[in-house]
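Removed from the display is one protein chain of the complex; every other protein chain stays in position.
Chain IDs A and B follow the sequence of writing; residue 1 opens each chain.
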Amino acid sequence: MHLGSRVRAVALATAGVLIVACGTSTSTSEAKASPDKQILRVNDGTEPNSYDPGQETYTYEAAVGRNVFEPLLTPKSDLSDVQPAAASSYDVSSDGLTYTFHIRTNAKWSDGQPLTGQDFVYGWQRLLNPALAAGYVDPFFDQSVAGGQNYSNVDPTDTAAVDSFIQGLGLSAPDDHTFKVQLQHPAAYFKWVATLWVGAPIRKDIVEKAAGGSFPSTDATKAEMWAQSKDTVIGNGPYKISEIVSKDHVTLVPNSNYWGGSGTLQQIILYFIADGNTAFSKYQTGALDQINVPIADVTVVRGDSTLSKQAHLLPELTVFWMTYNTKRAPLDNPDVRMAFSKAIDRDKLVNDVEHGTDKAIESFFPRGMNGYDDSDKAQSFDPTAAKALLQKAGVTADQLNKLKLLTRNSTGNKTLNQFIVDQWNTNLGLNMQTDIIDSKTVTRNIRKGDFDIYGPDGWGADYPDQQDWADIFTSTSCHGLNFGCPTLAGYDDLVQKADTETDQAQRNKDYAAAQKILIDQAAVGFIFQQYEYDIWKPYVHLVQSPFDDEYLPGDQNYHSGYILQH
Amino acid sequence: MAVIAGRPTRGALLPPWLVAFSGTRGGSLAIFVARRVLWMIPVLFFVICITFVLMHLAPGSPWDKNGGRQLSQSVVNNLNIKYGLNKPLGVQFLYYLWNVAHFDFGLSYQYEGQTVYGLIASGLPYTATLGILAFLVIVPVGIGLGVLAALRQNSRVDYATMGFATVAASFPNFVVGALMVVLFSVLMYKWTGGSFYLPSADFGLDQHLIMPVITLALLPIAYTARLTRASTLEVIRQDFVRTAWAKGLSERLVVIKHILKNSLIPVVTTLGPTFAFLVTGSVITETIFNIPGIGRAFVTSIESYDYPMILGTTILFAFVIAVCNLVVDILYVFIDPRVRLT
Partner (left out) sequence: MALADTALERTDWDVAEQQIGLWQDAWQRFRRNRLAIVGAVIIVFLVLVAFLSPLLVGLHILQSPVKQNVEFIESGVGQNGFVLGSDELGRDTLARLMFGSQVSLAVGVLVQLIILPIGLAIGLAAGYWGGRVDNLLMRFTDIWWAFPDLLFVLVVVSVFQQRVGANVIADLLMIFGAIALVNWVALARLVRGQVLSIKEKEFIEAARSSGSAPLKLILKHLLPNSLGPIIVTLTFGIPQAIFLEAVLSFIGFGIQPPTPTWGQMVNSGYENIYANPSSVVFPALAIGFTLLAFSFLGDGLRDALDPRMKR
């Protein structure tokens, strides 16, 4: 997931998995609370824009989507591979073009109906419908599913064209418990696409009932009506929605028909509190059980003997960097870009400005994910070397002072970028400035290539595979995800090779070589990997392990959590 | 606006029964109200116009995400088609007006599939409750303090109340609100071990309302008190009050009958802007106390370029303010004997 701004207060409180102990230092023989007390109240941060999993693109939405719906597969705890979820197993054809998923025979929807392969066909067809304009369709689905490559050419108002496009997609259900997908090309990462929450199954009869009958495929409004009331949001996940109070909270209760059995938690209430102070004060007065600690209050938590014991620093598969517009001189010169990258004291940033809630990084793939490799220290902090590079490039301070650091108008971004500009000014002897404007306009500017330097730009893994990351910097992603548009010799070929490669060891090597190109050419300046500093009450027992799939966007595994007696 | 009449109405062009009707006080009031209500329509039209133009002047687009994965161009194109944003602006504007005339305020861009009407309807009760409660606190407290200070002019009571009023009007109310939360919520929770404290956020028809209402009402109370004091002083000094005093009526009668009624005039004037202030004040209060009202929804809709929602909330606010001003002007007719309706 592309993260333009560090949505600190919005970041989800993750339900981590502690192999060792629960919460503080309670023994494992602590008794669970009675069922009527098994209520967990967390802060989701922002209200989901939709409860339709196909329309959910943000972590705070996927938090609900991943619990109410279940996709075919799910990542393993150590993120090394996938494991079965709604599908008990899957086969890949020898040419790598056909995936056959076997749906669990005991999988049911929350209303008791059995889960069928047809539900997945309908879900994926609806997702790929151009009239719906679902955010996550590209590139995961339209560039993997056979027939999807025509997605951008179909006129969403032409019913016949849309219908024939959808029928032409490589999706089928040969029988009730099978779901078959044809691919455009071999893709070793496709198993990860199958773990995305947007690939959830959807019940055609429910969609049509809510819309008042069948409707033309071009009517997107009708296609969304089912997601507006809790009574019609029927999912196949471990939980279902029992209450939605607009702008306030959503309540989840166990789905008694879930194949994996009911968890202990009887109620999970996700609040939409955007203001950090409000969330923190509610936590302190016992009105919330788990929150993400607002950055401003990190020192308070650390300094408080009670609160500090309830705090946990959890890693995320999220990395941030500064984007240089390589189409503008002098940023087209890799030496200049490298100079900027080497003029940022990352340790000061993460330890002082971020109060130790993030970790510095100079490479691309994050810690905890296959492919993490920090051996290339080319971008390390070294002001002397940086100045030397500038001299070598022959740029003057005057030229550089004209460059502006485009900044989104949010507290976290403003603070961070003022620090970074100050670093450049101090370490390179410059006088640059930040350009702070409203967030939407920033996005428009970077998509048009109308900026000098922009940051912090970031990416959060959609799934723990390098493919999800490396595609960002291909030349075809220029102005789409890759706003700086650097020309990197050999990068595109390497990535393309790795994307279609089936041998994992070879893939790893190819992606590693691609990462080296990124670092050495200073395509962007990598600064830090985001961690999450959460607190939760000692009576909240959440199963947690490092780099679990819990840290993928929107993942909240409440199924194994419970409340202790207190 | 009610002004002192200078010329007679142009009766020649109106039907005789209307002229006769307008001669009576009730009749002229009815016509006045009718004219002002009709006048609200072009006012709202211009408000929509200006907001529409301004909104679309902003260079960003609703589909540019603040964070998270950006949408691909094909998806953006499809979205524009879905919501009619690919049509020329003038056409969009006309479509919008047509829909508004049918009370269809469109779908929100931010919350897929939800209607603007539904979103506003769900948030309005919270904002309205707070606003009305604040108002019910402002009027008696503000007027009461002001009259008290005027009657005891230059005494300690006067300095105390006016001091409080001025100070309350000077400090940003959001700071006061935030400090109240720290003090009465978190710290009290700590000091009393969780047994006695005010809830720090959320809406509830109980002690949850105390701090938000205070935050909202503080500034208007201060202004109302100061104005009431000033106008009460003016009235007290006038001759007829001295006469009433000399007649020996009990002080209370004098106060109530003469002073209050006359000193209410400038205060009633401020009630309209007070409501306007409560509208904007709700934005701050709802943010601090996490209340799901429309004040906060308005700010987020601006940040997310949710055009239908921006227009919807603007229309609502403008309508409420226009109605309040009308009510104020009607009240004027009854309170200020100098006022005649044109």
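A few remarks follow.
The definition used in the following text is that contacts are C-beta pairs under 8 Å (C-beta built on N, C-alpha and C of every residue); 3 or more make two chains touch, one makes a residue touch a chain.
Model, not experiment: these values are computed from the prediction.
Within the set B:L29, B:A58 or B:V139, the residue that contacts the chain not displayed is B:A58. When the missing chain is restored to the complex, the residue among A:A146, A:V300, A:L313 or A:A513 that touches it is A:V300. In the complete assembly, the contact with the undisplayed chain comes from B:G272, out of B:G113, B:P199 or B:G272. When the missing chain is restored to the complex, the residue among A:T221, A:T434 or A:S560 that touches it is A:T434. Checked against the full complex, the one of B:W63, B:Y197, B:Y223 or B:F289 touching the unshown chain is B:Y223.
Although one chain is not drawn, its touching partners on subunit A can still be listed: residues 276-277, 280, 294, 296-300, 348-349, 352-353, 355, 404, 409-411, 414-415, 418-419, 422, 433-438, 441, 445. Within subunit B, the residues in touch with the undisplayed chain are 1, 39, 42-44, 46-47, 50-51, 54-55, 57-60, 166-167, 169-172, 174-175, 178-179, 182, 186, 219-220, 223-224, 227, 230-231, 265-266, 269-270, 272-274, 276-277, 279-280, 283-284, 287, 298-299, 302-303, 310, 313-314, 317-318, 321-322, 325.
The criterion applied here is as follows: only the chains that are shown with their structure count from here on.
The distance from the centre of subunit A to the centre of subunit B, with each centre set as the mean of the Cα atoms, comes to 41 Å.
Against subunit B, the residues of subunit A that register as touching in their complex are 1-7, 47, 49-50, 52, 55, 57-59, 130-139, 142, 151-152, 156-157, 220-221, 224-225, 227-228, 245-248, 272-275, 277-278, 281-282, 284-287, 408, 410, 438-441, 443-444, 447, 462, 480-481.
Against subunit A, in their complex, subunit B makes its touches with residues 58-62, 64-79, 81-82, 107, 110-114, 119, 122-123, 178, 181-182, 185-186, 189-190, 194, 197, 199-203, 287-290, 292, 296-297, 303-305.
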